[in-house]
Structures are given as C-alpha cells and as structure tokens.
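Okay, handing you the structure first.
Removed from the display is one protein chain of the complex; every other protein chain stays in position.
Up next, chain A:
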Amino acid sequence: MTLVLVAYLISLVFGILMVVRVWRASTLDGVLTLLLPFYFIVALIKYWNDPDHNIRFHVLGIFICSVVAIWSASSMTRHAGGMSGVGDKADLQARSQVIKIMREQGLTITPEQEQRLLSEDEAVSDAAWRELGVRDEGDGSGAVAAGAHGSGEPSRARDAEFDNPRPVAAQERPVETLSYAEAARRAVFNRGRWTRDSTGFSIDVPAKFRLISAADARRLDSARARPEDSRIMAWILHENTPLADPDSWHVKVRWISDGWVATQALEPVQLLQTALDNKQPQPRVAASSGDLLGYAVAPRFDGQVLEWAEERVLVNSDHQVVDCHALRPGRRGVLEFSIVGMAPGQLALCQATVRLLADRTSFLEGKEYPAAPPDGLRAPYTLAALATHMP
C-alpha cells in the first residue's frame, strides 16, 4: 500500500515537472499537456532533441513509477485473495470468522453445531453448513451465501434473522470480560456503508460518524456490568465523542426481529395517556431506567421512519434525561436507532442524530416495509405500542 502511494506521488511530481518544462517551451503545448491525457507524447517527440525542453527523463520516470505501482497493487490483491483455499488452517480460520459474523448477525449457533461446522471431516462440515442454510459458493473466495433449507427442498432465499427471531441466550455467547478502557481500545471503527445481508439492511454511516460492531458493543457493555442486549447490532459514535469515555453518548443500532409491524394513526396525546397509564411498561426499544414524564418529541410516522423522544426522570432521583428514537420498519422487523440518557438540553442534537441515521438506512430489495401485511412473521404489536411500551 505504501509502495503504491509513494510510486503515485513520485509520478505526480514527475508529471508536474514535465508540464513546467513543456510550458517553458510553449505555453500552448504546456496547456495541452496539462489538459489532454496523452498530449505529452506529442511534446515528447517535438522536443526530443531540445536539451532545454526534452521530457524523456520525466516520461521514463512516470513509466517506471506506474509499473511499480501496478506491480505493487497486483501483489496486494494476490495476497488478499490468497487467504482462502491455501490450506486447512486458513480454511478453519475462515470458517471461524464466518461463524463469528453469523453470531453477530443474530444467528443461534450452539457449541455442538460450531464443533461440526469446524469439523475436519468435510462431509460432517458440509452437512452442518447445509443445516444452517449456508453453502460454499465454491469460487475459492470463501464466500458464503443463502441457500436451500435442506438437501431435499428447492433452493430459495432465506433470511437468517427471520428464521431465528428468538433472542440469542446470553450463555450461548460468552463474552470476554475486560476493563472498559481495554474494550474501548480493542474496538474496531467502521466507516462508509455497512450492510447486513441476512437481516437485509444497509447503513450509509455519515462521514463524521464511526460504527463499531455488536461484538465490540457487547464487550463495552460487559465491561460496565450492563446487561447484555441480545438485539444490539452496532453502536454509532460521532468522531468527536471519545469511546474511551464511558459516559460519552452513542447511538444504539438494534434489530427488533419480531416480524412485520402494523401501523395505525398516531395521536400523540392519546399515546402519552396510554404510556402514562401503563404501570408495567415493557420497552422493546432501548430506554433509560426511569419513569416517563412526557414526550419531548411526540411520536410521528412519515411512512418510512417512526421517531419520538421521551423525557424521563431516573429512578430514585430527580435527574431528568431524554431518550431519542428513530425506527425504520422493514419487512421482517424494525431497525432501531436510539440514544438513551442524553441531557434534556441536548434534545435537538439527540433527535437530529437518530433521524439522520434512520434516513441513511435502506433495506435491500425484497426486505422493504410493505404497507400491506406480507406473508410470514407478523409482530403481535403495532408501531404505536413501540412508543408506548405496551405489551
């Protein structure tokens, strides 16, 4: 990578010097060399024998740098591509990685299943992968793709989260206990587009934000002795909020995989009355441990995003906080963006952030939210119940 960059920079310097040299001979040739990609060939021939303006050395330099850059880039590609199929050890590592990713995406894999998936006996391993509905594409890239349910059934698209809506029990996924600082140090920041094929959504993480995976988020929660959130998919942080500070705010990304959720007209006052009358709330969204005071932003659904903010007073305290939510319903569940425990004075920031992330989310083809109930799993509640925490 460094070699490619260095070669590119040197060729850039040669290019600039070449234009300057031609420019000194003729302004027109200089401009044309700058603007037209291959005009330098004309200048090369024209000033071949001119000791003050020939660009033989510069063109040679650019050529050498280009060769070095191409060679380096191709060797990098070969190295990256050579990860799969080079031996049993590499294959085992690749399979372990796939299992880890599947767990992060909410698939239940028992230790017995994992043992069979990692088995050196190819027949056992293949059967185990088929059971999970995952088959090897066989292209040497180590890619996995959704496949048939069983050997006897015709191949059809399959959604891992849909087939495994049950939250994964905590004991099945032991989490390493670390100090918070160590967990924060180990977290890997992701940028750009973040896609989860099995659940069928993609988040275009804004330029100033960073995403950390569910595994890292669980480690951080575990380090603070917080209960494990089985629905967590990721955390998203602004680049100016340090992860190492345990009190810094972040957006929780959660997948509520209960199926298609019906909508109904949202009447804010009625919803608030329902929420206040509900003495035993059962929040499905992330919420602060406190009592609801009111809606700092009343629930509203524009056909794509359900958003609202709750003002809460913490248990055994008069301290008030706001919890902001923006939910993006899909065909088989609801993708949630929540910030909990924010200071009421930061309501605007809180709500704008979750809304931005919900707007930056798209469902993959066939996973979008249909207005009419689709075939398959349906949630036993409506979108309004998510805002009122009704059972």
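Heads up, the rule we're going with is that contacts are C-beta pairs under 8 Å (C-beta built on N, C-alpha and C of every residue); 3 or more make two chains touch, one makes a residue touch a chain; residues count from 1.
In this text, contacts and distances are computed from a predicted model.
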Check your understanding: With one chain of the assembly withheld, which option in "MSHA biogenesis protein MshK", "ABC transporter permease", "Pyrroloquinoline quinone biosynthesis protein PqqD" or "Multiple sugar transport system ATP-binding protein" matches that chain's UniProt protein name?
Key -> "MSHA biogenesis protein MshK"
Practice item. Looking beyond the chains shown, say which of A:D91, A:D229 or A:D359 touches the absent one. Key: A:D359
**Study point:** Residue in contact with the excluded chain [from A:V6, A:L34 or A:A262]
**Key:** A:L34
Study note, to complete from the structure: Even though one chain is not shown, chain A touches it at residues 12, 15, 18-19, 33-37, 40, 206-208, 238, 240, 268-269, 272-273, 276, 279, 291-298, 300, 309, 311, 313, 318, 320, 343-349, 352-353, 355-356, 359
